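Complex shown without one protein chain; remaining protein chains in place.
Labels run A and B following the written order; every chain starts at residue 1.
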Amino acid sequence: MANALRIQPLEDRVYGNNGVILQPLEACERISLRAEDKAIAGLGKAIGLALPKKPGTSSEKNGIIAMWIGPDEWFVTAPEGTGLEAKIDKVKTGLYSAVSINHRNTGLTISGKNAVNALNSGCPRDLSLTVFPVGACSRTMIAKAEVILYRTDEQEFRVECWRSFSDYVWKYLMDAARSA
Amino acid sequence: MSAPSVNTGANRVAGKGRLSPAKTVSFTFDGKSYNAMEGDTLASALLANGIHLVGRSFKYHRPRGILGAGPEEPNALMGISRDKARFQPNVRATCQEVFDGMDAKSQNRFPSLEFDVGAVNDGLGRFFPAGFYYKTFMWPQSAWDKLYEPIIRRAAGLGDSPTEADPDHYANRFAHCEVLVVGGGAAGLTAAKAAAASGKRVIIADENPIMGGSLLSDSVVKLNGKTGSDWAASIVSELEAMDNVTVLPRTTAFGYYNHNMVTLAERVTEHMANPDPELPRERMWQVRAEKVILATGAIERHLVFPDNDRPGIMMASAAGTFLNQYGVTPGANVAVYTSCDSAWQVAFDLKEAGVNIPAIIDQRDAIDDALLARAAELGITVKKAHAVTKTRGRLRVKEITIEPVNGVSSEAIPVDCLLMSGGWTPSVHLFSQSRGRVKFDEDSGTFLPDIYTEDCVSVGCCNGTMDMEAALAEALTAAKEAVGGRARKAPKVENASSMNGFKIGSSKGAGPEDFTKAFVDFQNDVTAKDIRLAVREGFQSIEHVKRYTTNGMASDQGKMSNMHGLAIAAEMLDKPIPEVGLTTFRSPYTPVTFGTLVEHNKGELFDVTRRTPMYDWAAKHGAAFEDVGNWKRAWYFPKAGEDMHAAVNRECVATRKAAGIFDASTLGKIEVVGPDAVKFMNMMYTNPWDKLAVGRCRYGIMCREDGFVYDDGVVARMAEDRFHVTTTTGGAPRVLNMMEDYLQTEFPEWKVWLTSTSEQWAVIAVQGPKAREIIEPLVEGIDLSNEAMPHMSVREGKIFGIPTRLMKVSFTGEAGFEINVPADFGQSVWEAIWERGEPMGLTPYGTEAMHVMRAEKGFIIVGQDTDGTVTPQDAAVGWAIGKKKADFVGIKGLQRPDLIGKGRKELVGLKTIDPKIVLEEGAQIVDNPNHPIPMPMIGHVTSSYWSEVLGHSIAMALVVDGHSRMGETLHVPMPDSVIKVEICSPIFYDPKGERTNG
Partner (left out) sequence: MLKIHCPYCEEDRPELEFHGAGEAHIARPTNMAELSNEDFEKFFFIRDNDKGIVFERWRHLHGCGRFFNAARHSVSDKFIKTYKAGEKKPKLTKKEIEAVLPPAKSTPANEAVWTIEKEGKK
């Protein structure tokens, strides 16, 4: 059988202007992980990093990132081929729910010296380094779209959103970039 | 253009002001060209060219001149255009900087500024008293539509609307800071500098192009030995060099909202001749500050005396600004009428600039000796305890008459300009917007900030601290309180001018006995007489007086008029001012353009447009799209020459005869996971779920507690502890929200989690007798036979090599599949099915055909056939209620007497007696069309279509007690006919449901 073609919503897009660069994220594994306390340690072991317990923080190891989203919710992402689902499936201690959302979400990287200004055109959060340091993550809004914002560097963020919102988020940030 | 030869106006004073004669621009005003210096406001440029007459007043169309030099300007409102598409009405000429090529037009006049037919209103003034709208256009009632309303509409409203779409773009910025300083005058700059030294984030905003406030117009003051403007410039450059400081000139703080959120409007390109189109025209700032320091200064009040509105009569401080900032004199023969010290310095400045000052007329008897000495030194005549009681001059003041305040002798003085000052009103607008409470201060005749509700502090003139040294000390204290650290040293202040003395209310000649027009509010044409009339007519509350007279309303927000209006009303009511009270100041402080408020959210960004993974395929295949919520859904796929009707008919027939392919990706999906998943589903849905086997699907109905249908959808059991729940397209967010609500707040101990997977899965519906045959060769690992995979079942396997949740479900009544694949593969899988199916008659169908086919089967659409007052029984899906369940959301609501008794509107099918007539959705249904009015309505049509497959129209309707009225004839009255219909079962097609097994 012929190979099915994967078409990501932001595929092939690129934008750079006025100190802002937008790049689509590569395809990756994404899990919405919900768990009771008893399961946290085992899940961490299976994934290969400790699930962060402090609100708004993340942990990262070998390209696997676990972001604290809510008190029993983590957004776990890893490069394609990591096999997160299979690893998690092996955990037998405690109760949890792992749902793959690798196609539900898509995303982009926004970087550059005006990246914060562009984000703050639509995102009402304080993105200063003291309040939202490198490694900080949160679900929030960019204008009318819900996103997960994750700071990867002083001037670089990962923006995750649902796939049908990605065109809007991309275009909003483009418009924001020229006014940043 | 060789610079020195350009004439920028006869009224320039060489060496005065901060503008450079070497940099000039040209502009037009009412079609005539003028030159100006770069940095001029439109007002200063016009005055330099000898133009005072700039507009006609709103009600009486009286000639009006430039009154102020800042945002309080009520008269000089212009239409400004850069080009045809960039036109903005009601721009204050005193704030708009002139740019090369600007076209300015006066407003509210016809045919010209000098000759305006509307001016007859002035002569008819007695017909335009306070509240004239309410009084004049009372009766006859019949005159409203044809006569009064068109007249009022034409006369009402200031300025013209732009006629073309705005080609510019606008921006927004959410910003956070520890200290926001509003106002860049002496106090604001001092506070900002002190706060900035802490390293904390400071934003300072000022509405003017250059920070410095009144310092820029002050010819004598010295701070740390520097002139006011030099000192301000040095502080601004210090602040600009700091990383933690954002300096925002041309930026108006226009709104103060909860929890220290202040909105700013930054005018980015309004002053530029050829702005970079990449720049936003304006930028909205939404600033969340830990501390707000209000240093908004004070606004000079005019004096209320007869005919105080002639062109050439202006505020004393404005003249000081025009002279000292722009090097422009407002006239050659300028009298000054005041009750405040500050106007004296303006007279001195003008005299020193070579302007004749025929007299300083001061209402007060006791005048500071130093002022008197300086006047004598300059040879200026001083009239103490005198008042201006009359002015003359139609398009420009040419003579004033003065009288002693307590006397009757009069003297005429020829002038070409009269300056006035009634003292200063602290600008408490933002403080008031923050819901702070003000208190009246008798000594200064002002309302001052009293009780704060937000974390802000007022410093300087806006706090009533008119003395500059004290104001700077206040600013430093505020900064220290905001950021901590050590106390900072205030700059040394020398030669600060006095702002002592004030007058509120009407002056001599404008008293209750005088039949004169003495204006309180220039923008709304409200006179002292109008306010008194309002009080005489029984309006006691100042809020009512304001609305009745329009004093202090509209874009002006009473910047100059409020205190006078209040004092006059208080006098009439014979009450002290604090008992009458101050009206509330509203946002915005000055008008804000729609562009700024809209910021990025226009055009493509007006709202989110959601597209499914198969959108591109549908677009390529000629689909017409319809908006469903934010989604663009393929509506129908017209072939050449087909209209919607023909396309939909073809799509339905093809699906029922062979097969159709439909994009159902927008369906909401929720993954319900955990050992308590069944328990949770039992609670959320009316249906019982315990017996649903793994691998099977069931149609579920969800109610609210009140028993009304909330949502529906097919639910698949993927594992003992895992459900794949689908919801309606529009219902997805609210269903998940309701589920989370119950789970988190009512049943937090239940071990189950919910995850939205709406967009994880692309959903390809393949429906029709050939559906299985089409997809079979693409599917791996699933036995598609009826025996192995009956109707309402789900299997996991692969399709076209992609993992799938394959459901045998049908919303068409045909045997069919809904193929869930990870979304990014949706289009590829769709194309594979299409490639195989097309030769077999597979036809893409859109939402319209989907609607027709589901209606042929009597399947409801929640939100179309239900409306929030329909129970499952009403909707003929009562079978979906688990009769043995002890509890579910809606169990009690459904038992309510009104929901189970007779008289419910119930969902039925309708057949028109004439099979060709298609009813209108929403049409009302009656028993007897000849019943006398009022006609009892017994129901309405909820869904109605032409069914090509059945060869007649079909409809669904909610009809009172409809379930027990099968076969009865009802009537649908329409404007031109009454349509006869018969009640029938809503299942029009394949009532036994045999085709789903086909």
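Criterion: a contact is a pair of C-beta atoms (placed from the backbone, for glycine too) under 8 Å apart; a residue touches a chain by one contact, two chains touch by 3 or more.
Predicted, not measured: the structure shown is a model, and the values here were computed from it.
Across B:Arg86, B:Lys222, B:Arg288 or B:Arg965, the residue that sits in touch with the chain not pictured is B:Arg288. Within the full complex, the residue among B:Ser161, B:Asn737 or B:Asn930 touching the omitted chain is B:Asn737.
Within the set B:Glu114, B:Glu543 or B:Glu994, the residue that contacts the chain not displayed is B:Glu543.
Within the full complex, the residue among B:Val438, B:Val608, B:Val779 or B:Val941 touching the omitted chain is B:Val438. Per the touch definition above, the residue from B:Glu164, B:Asp365, B:Glu537 or B:Glu579 contacting the chain not shown is B:Glu579.
Contact between chain A and the unshown chain involves residues 55-56, 69-71, 73, 124-125, 138-141, 146.
In the full complex, chain B touches the hidden chain at residues 174, 257-261, 286, 288, 435-440, 447, 450-453, 542-543, 578-584, 705-706, 737, 740-742, 744-746, 748, 886-887, 891-893, 895-897.
Everything that follows uses one rule, which is that only the chains that are shown with their structure count from here on.
Each chain gets one centre point, the mean of its Cα atoms, and the points for chain A and chain B are 32 Å apart.
The touching residues of chain B, when paired with chain A in their complex, are 169-176, 201, 278-280, 283, 286, 288, 599-601, 604-605, 607-613, 631, 671, 673-675, 751-753, 755-761, 778, 800-802, 822-825, 827-829, 832. Of all residues in chain A, those touching chain B in their complex are 1-9, 18, 27, 32, 34, 36, 72, 95-97, 99-105, 117, 120-126, 128, 131, 143-145, 162-165, 167-168, 171-172, 175-176, 178-179.
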